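One structure is given below, represented as structure tokens, and several questions about it will come after.
Every protein chain except one is present and positioned as in the full complex.
Presenting subunit A:
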């Protein structure tokens, strides 16, 4: 059991590289790249696993079978077939589009989604960059994914794409506020913005989902909206605006939007786990098992939302954020402040 941690695996890889290269400094440099590769690997694996999972979860909720042709009874090779299909599709460039901005949009969208994986604590001591303002930097980086959507919407030279881009901005900016304020409760209790400190604080006491239930619910709702998933997928609303900002993309460019979407789905699940469900801590099993069990459970919860709730209207959705979630988050923050003050003066 002791050897089944990610840290032990990293040590083993390091010793192999050290044996080959025979130089400590260069090995450290190479290990940084191994870390980067591991983060990218997690994202790409997630994209493959989650597309399959989403189809299956959706199918079972609608009493269907889901993919069952490619790769045996359970359709296990369906993601591979999807990938081959997307790669072999024609790359259609719409007439009159703003070529450079249009081509940059899907690539730039993927950058912030991938970048925040460097801040997640996956296991004991397994975090690429343990920054002292981790939570804040994380929110700052993830806020950068708004502009690429708007770029795609504007550059496609299409009404639907443009409306989708505008909706993205309205939606993501509105839901960022309650999300930030719900996380502040967690930060106030911990007294630190470092991600590993937040995980450690939950190991010492209780999971923050018990101390901050309102913040947990606000965070889940606004995270669903931030990743543009149903019931808040007004951005890519098929019945109203075709596919929003991705309406004019095809093939691999379109796939990049979905790669970013699944990277975001996994990262909000990881964030929920880290902030509210105790991160990688758990009894008996090694940390990394607990981590992925909690994360995959949260992924399932987000998929469950998607196939349970009907889509909201854009104006309802925005007023819900500003008139319900944000005041609730502020009140929660105030009570957390009072609670922390009373607790500290009692100690």
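Methods note: a residue touches a chain if its C-beta (ideal position, glycine included) is under 8 Å from a C-beta of that chain, and two chains touch if they have at least 3 such contacts; residues count from 1.
Keep this in mind: contacts and distances are computed from a predicted model.
Matching "Aspartyl/glutamyl-tRNA(Asn/Gln) amidotransferase subunit C", "NADH-quinone oxidoreductase subunit J", "3-isopropylmalate dehydratase large subunit" or "Chemotaxis protein CheA" against the UniProt entry of the left-out chain gives the name "NADH-quinone oxidoreductase subunit J".
Annotation: of A:147, A:242 or A:296, A:147 touches the absent chain (contact as defined above).
For the chain left out of this panel, the touching residue among A:6, A:137 or A:268 is A:137. Only one of A:68, A:192, A:250 or A:312 touches the chain withheld from this view, namely A:192. Although one chain is not drawn, its touching partners on subunit A can still be listed: residues 19-23, 25-26, 98, 101, 131-133, 136-137, 139-141, 143-144, 146-147, 150-151, 154, 162, 166, 169, 173, 191-193.
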